[in-house]
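Below: one structure, written as structure tokens.
We show some of the complex, not the whole, and keep each chain where it was.
Note that the chains are named A and B in the order they appear, and that numbering of residues resets to 1 at the start of each chain.
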Amino acid sequence: MSTEKVAMPWQDRPEGHTEVLWRHSENPIIARDAIPTSNSIFNSAVVPFGDGYAGVFRCDNKAVQMNIFAGFSKDGIHWDIAHEPIQFAAGNTEMIDSDYKYDPRVTWIEDRYWITWCNGYHGPTIGIGYTFDFKEFFQCENAFLPFNRNGVLFPEKIDGKFAMLSRPSDNGHTPFGDIYVSYSPDMKYWGEHRCVMKASPFMDSAWQCTKIGAGPIPILVDEGWLMFYHGVINTCNGFRYSMGAAILDKDNPAVVKYRTQPYLLAPQTTYECMGDVPNVVFPCAALHSVEEDKVAVYYGAADTTVALAYGKLSEVVKFTIENSL
Amino acid sequence: MSTEKVAMPWQDRPEGHTEVLWRHSENPIIARDAIPTSNSIFNSAVVPFGDGYAGVFRCDNKAVQMNIFAGFSKDGIHWDIAHEPIQFAAGNTEMIDSDYKYDPRVTWIEDRYWITWCNGYHGPTIGIGYTFDFKEFFQCENAFLPFNRNGVLFPEKIDGKFAMLSRPSDNGHTPFGDIYVSYSPDMKYWGEHRCVMKASPFMDSAWQCTKIGAGPIPILVDEGWLMFYHGVINTCNGFRYSMGAAILDKDNPAVVKYRTQPYLLAPQTTYECMGDVPNVVFPCAALHSVEEDKVAVYYGAADTTVALAYGKLSEVVKFTIENSL
């Protein structure tokens, strides 16, 4: 989300660093036990709010039950996370069943903050909710039939309709998954499903050859929608999640204009390579300032903690264009 | 579909037969090579039309490519099937991609015949089309994201909205699958997804313990919507498809009032047990007359031919109520 009104979390590029993105020096910024009941806190979303930031955090408890929690921060780095999960009231439906909630995304659209998450309804599907104040929350109809994950809203309507990225899948560890876009006139009924982009051939870009899924809310830049996403390779020792970027057509996001053949960030530090699920970099949110040419990407590390990486927005775009698959 | 205006295909119950459904004596009614290019013709739909019947047939050609073909019949038993597959013009969308089409269902709603089928769009999903005359056909937006099969429309709007049963799944041979209902105000955007019924526990009713899917267009009876469906058991020699019935609440079809614990029909004859996929009874259409208390169920046999079974509507309902899971 754009952070024109408040200071962005930021660190300058470390000397000698030559990659497009660089890690926050004090990563992880949120520890696994940041609230008393948590086994792990990761794959979480943040958004500018008031004179600081609000966030929705995936905190798995020590029974490894998944739920989402609200939090607030002045600087986007130090967070005060609620000790109880978000309670939703009925939004555009009375049916707000939820066996579990995880991997939230948040964005402001028109008049309110919309939250999407992986919602347990006979398997994973995309839950939708909204809030005006991060105090009261309202849950809407699930967007899709199961099985689906990684539902990510565009931050503004496209051609008068809400637009959402998602990754249809199955109900296990899902050895496949591509990114689609769907539209809705009313956040209740969804259609016009289009395939956006698929896992790449192994020989072209192996880090994203098993499955892919959208990450943070897409960022509107001159070239189109900048979409950070995760890609997965299935090694002989399990899945490895890395981060890339794509630029989608502004008016028709089913059209991929550019897409990074190399990854932008892959698991290499101890906190990314060791944890409940080793070798995971999973981006879920980004703050950016076009004026300052900055972007800060929040990502889950090893399904255990929240980490932060920085980059120059223009460099990310340039890299994506120049290293396109 | 109700057949009040034309004579139903029918044979009386054979003497000594004690089951609820009995087979047509000349099964299969449509041979695998009924058109010159066909490898097999099965899992097809019929509907009263004019002074006879129209149908949409799944004919796999000898390259085992799947497509749907129109056909006409005076008596519902002898069919004249087109030698070329249906060509669709654009309906409520310009995006009418289709890698393959199979397992059609047909029903009249309000002003036209609606067709649904398993449509290949980056994997199986539910295609929708309509026709007024079975000559010109129009294709609409796919109802759902992949992966989905067995999309079956209700023959009238429920609470002012179109309603469709479907079975979300994965993109292979799908070792799981439950029946859901979704709603649409306009046949373009779909939502309000509800789980209707699930594969049963092995110990309760093993013939339907692996996956289930709706079959013919539901039939409105006094007790609610009579839904024939298929159930699958995974034996050590592969899947075995049988037929059962359920009665869903008239106003809220997500509520299952009754559901047969025993099957109604299971693969036992040579044409059901031998063919391209042995041991398959797969119902896709039914004609009925409430006045005459008759129902005729069309089903695919062994993924090879079309067969027909008869029953007394009232007996099917009674059996479903009295043998409910």
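To be clear about the criterion, a residue touches a chain if its C-beta (ideal position, glycine included) is under 8 Å from a C-beta of that chain, and two chains touch if they have at least 3 such contacts.
These figures come from a predicted structure and were not determined experimentally.
All chains share one sequence here; work out the copy total for the full complex from the 2 shown.
Across the complete structure, the repeated chain appears 6 times.
Rule of thumb we're sticking to: only the chains that are shown with their structure count from here on.
Can you report the angle of the rotation that maps chain A onto chain B, using C-alpha atoms only, to the nearest 5 degrees?
180
Chain B touches which residues of chain A in the complex?
Residues 93, 95, 121-122, 125, 141-148, 166, 168, 170-171, 176, 178, 180, 182-186, 188-195, 198 of chain A touch chain B in their complex.
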